[in-house]
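Note that one protein chain is taken out, while the other chains of the complex remain in position.
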Amino acid sequence: MGQPRLAKDPYNLIITGVGGQGNVMASRVLGNMLVRTGLSVTIGETFGSSQRGGSVMSHLRISEKGTWSPQIPKGQADLIMALEPSEAVRLLASYGNPKVKVLSNNRPIYPVDVIAGVATYPSLEEIIQPVKELTSAAWFIPATDEALKMGNPIYSNIIMLGALAATDALPMETEVFKQVISEFLSEDKLDLNLKAYELGGELLRQA
Amino acid sequence: MEYMAMGNEAFARGALEAGVKVAAGYPGTPSSEIIEQLSRAAKQAGIYVEWSVNEKLALEVAAAASFAELRSLAVMKQNGVNVASDFLLHLATSGTRGGMVLIACEDPGALSSVNEGDARTFAKLVEIPLLEPGDFQEAKDMTKWAFELSEKIRNLVMMRSVTRMSHASGNVRFGPLPSGEAKAEYKYSGGLLDPNTGPVTAGGYRHRFVLEKLKKAVALFEESPFNTYQGPEKPALLLITSSACYLYSREAARILDVEDKVGILKLGTTWPLPPNLLKKHLASTDNILIVEEVMPFMEENVKVLAAEMAAEIGIKNFYGKKSEHIPSVGELNPDVVLSALADILDVGYESVPAEYAKKTGALAYTKAPARALTFCPGCPHRASFWSIHNALELDARKGFVCGDIGCYTMAIGPTGFNTVKSVHSMGSGAGLASGFAKLRQFGMEQPVVAVCGDSTFFHSAIPALVNAVHHKADFTLIVLDNSGTAMTGFQPHPGLTVNAMNDEVPALDIAEICRAMGAKVEVRDPFNLEETQNALNQLLEYKEGAKVLILRQPCALSPQRKAGQKFKMQVDEALCLGETCGCGRLCTRIFRCPGLVWDQEKGISRIDEVICVGCGVCADICPQQAIKREVA
Partner (left out) sequence: MRIFGSNELKEDVLAKGLCIGCGACINLCPYFRSYKGKTASLFPCTVEKGRCFAYCPKVEVDLEALSEQTFGRPYDGNPLGTYRAIKTARAGKAVGAGQFQAGGTVSALMCFALSQGIVDAAVLTGREELLPVPRLARTAEEVLSCAASKYTAAPTLSALNEAIKAGGERLGVVATPCQTLAAALLRQNPMNEENFRDPISLLVGLFCTWSLDYRAFEAYVAGRVDIHKVRKVDIPPPPAEVLEIYTDNGRITVPLDEVRTLTNDTCGYCLDMTAEFSDLSVGVLEGRTDKNTLIIRSKRGEEVASAAEKAGYLVLEEMPTESLEHLRWAAGNKKKRALARIQEAGRLNTAEEAGRAMVRMNADAIAAILG
């Protein structure tokens, strides 16, 4: 077979964010891309009432060997892709380890208690600095800001996927992305999604 | 060709590959996607798929298809089995014809429920076979086999899933889909005891047939490929598991590097337990750990078998929920098994260095504020509960609200201003209210209110309202009509003109039904706060009998609302009083719509344009009229 395609088997990726951000969509697209590449993917998701403003996570186990537990054991994440920055911090406590990598969006979504003035939300610096210290690599990119420029905040998760591809953590090919995305979404959105995907890669290289 | 399929998608695929013709269910997390998948495939596959009014109906609809020689599927969450249980027992007694499978999807840890129920006991209670798939391929393969098993024994088969099976995904190889038409015919003219052509009836005398059918299933279970073993012939510890716990157990043994000590017996056929298979494995060791979600169902059943076989296999040490190695409360995960194994085998295990865990723990505690569940921006329930809460405060007679199941259950908490004061099961809010309102003769003067959703109304609130009208119980039922079954993913219900398969169907009018019963009925738009509150204050004073207030406004996630933003909202900084006397941050501190943000620096509120959906309600609660509303 030659070079193993995965840095680790299983490769444990967590996609996390806030209900409604498109977390589930991102994990489905990625999962499908990797299965098309001939890998086994196990995904465990929390949704349901989490739609209503709660934290959501998708645990992805990418492997050559078959199915794994849909919940990653504690401390075993290899990469955390966070659509919301404080969620990255939250997950480090349960699934992080000194070798973990973090790829995060930089735009906060304030929990209702923060909005209500009952809790405080940290500044971005208060998140970025310690995260960098507790991980082997950390990138924070303006995915939502760029998505807003493209006309819809929902592009942020495609941008994040593009950034993930650029980390080379997983075998993600643009051609496969195109295939999968055209099955998920309508024709007319294809170009914009491709643009978002490529933009993600650029943002990562700049970060 | 391998596809990435969610457990529920695999169940649906398995049913299609088995040639299912009729599928019925009621929305309930984590089961809903099974019916959704089948309804998407309905036209092409030529099958009938229904969102029934409730789970009892779903089981009855599926049973009818089975009696008429078709293969049928009933789908529900764990609580749905409770609702269907009376018919379930009688169905098991009468037996079935076309293969029939009941899939019960449970919610360990109650991530999306108000209880942690275990439906497996029903299989034992009504004496039908129970299957539990251990991964996504099995979810599909086992479903197909379940139909065959059902036809072999002429009784329905129950399959149990959990969140981490239903809502998790993995690689699944699909099989071919069958072709061919099916003819439905109900044969009933044969003799009473003829299973193929006699009438399909329950009856006490049939109990012995039920037990015979179960025996037949057990014989097949002894040889089933769905019961697997991996590990040494004589393991130091035998781990018996089922469902998603199999995946946790396998991985835990690998991480701890004890695969040479631990033998994993994964059972796919969990009721009745195949005694010969169990005997073989129980005899191979003295130590047995049982890992399963929710109740110690398998644990107790294994212990019974072990007691019966004691003379042959010896006395065993059991570990599981009873020994507290496996928690009895909450959802399981690989770390639970890791910790149990580490303890039993006396192996050290640390998931991450303690120093690291301390640092990341402290960071999360201070820098990752918790996310409480909240109504979506633009949710009509927020507006409804604003008015209900305020009407009850102004009424000032200690009135209270009995809650029910749906998104509006969250009104127990601050997102609904802590208005709801009791929650149980579907339709029980109205039921309890009907009871509370008859306590007037014992000095209870408190006004009684119940809330239910439009879907819940049809599911089980109607009989409660009939009860109240007939017994002259003066309670106010508030139907929160948001045009769909929202909490579970916005499925249709009998109040809408469209069904599971997107056909046009007649809608039932809730207001007309309530009027026909004889209740006093008012209908309002909850976004009109003043009118809603006035209507409720008036209804609260009406003492002659049951009253209904229908608050009608589509869900913020409904297609019509998502289609476009009605208003563009903005806060006028000059008018906003913020924290000072006269406001005290009403909109962000109390109303708490996620679309409103408190700007600590400027000391004012502002709109988050990414989150705000433009419903316009906040403009009406601002005491300074500082929130401006412009038609978008």
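We call the chains A and B, going by the order they appear; numbering starts again at 1 in every chain.
Here is the rule we use: contacts are C-beta pairs under 8 Å (C-beta built on N, C-alpha and C of every residue); 3 or more make two chains touch, one makes a residue touch a chain.
Given the structure is predicted, the values throughout are model-derived calculations rather than measurements.
S.K.: Could you tell me which shown chains are touched by the chain that is not displayed?
M.R.: Its contacts among the visible chains are B.
S.K.: Taking the full complex into account, find the residue in B:A362, B:L394 or B:A632 that is in contact with the omitted chain.
M.R.: B:L394
S.K.: Pick out which of B:K56, B:K213, B:R589 or B:R629 touches the chain that's been left out of the picture.
M.R.: Considering all chains, including the one not shown, the answer is B:R589.
S.K.: Identify the residues of subunit B touching the omitted chain, counting contacts across the whole complex.
M.R.: Residue positions of subunit B that touch the missing chain: 389-390, 393-396, 417, 537, 579-586, 589-590, 621, 623.
Definition applied: only the chains that are shown with their structure count from here on.
S.K.: Need the CA-centroid distance for the pair subunit A / subunit B, whole Å please.
M.R.: Going by mean C-alpha positions, subunit A sits 27 Å from subunit B.
S.K.: What does subunit A use to touch subunit B in their complex?
M.R.: 18, 20, 28, 31-32, 35, 40-55, 66-76, 86-87, 89-90, 92-93, 96-98, 109-122, 126-127, 130, 134, 144, 148, 153
S.K.: Which residues of subunit B touch subunit A in their complex?
M.R.: 2-4, 6, 29-30, 111-112, 135-137, 163-165, 167-171, 244, 247-248, 250-252, 255, 333-335, 338, 351-353, 356-357, 359-361, 363-376, 407, 410, 414-415, 487-488, 585, 588-590, 592, 594, 596-598, 608, 610-611
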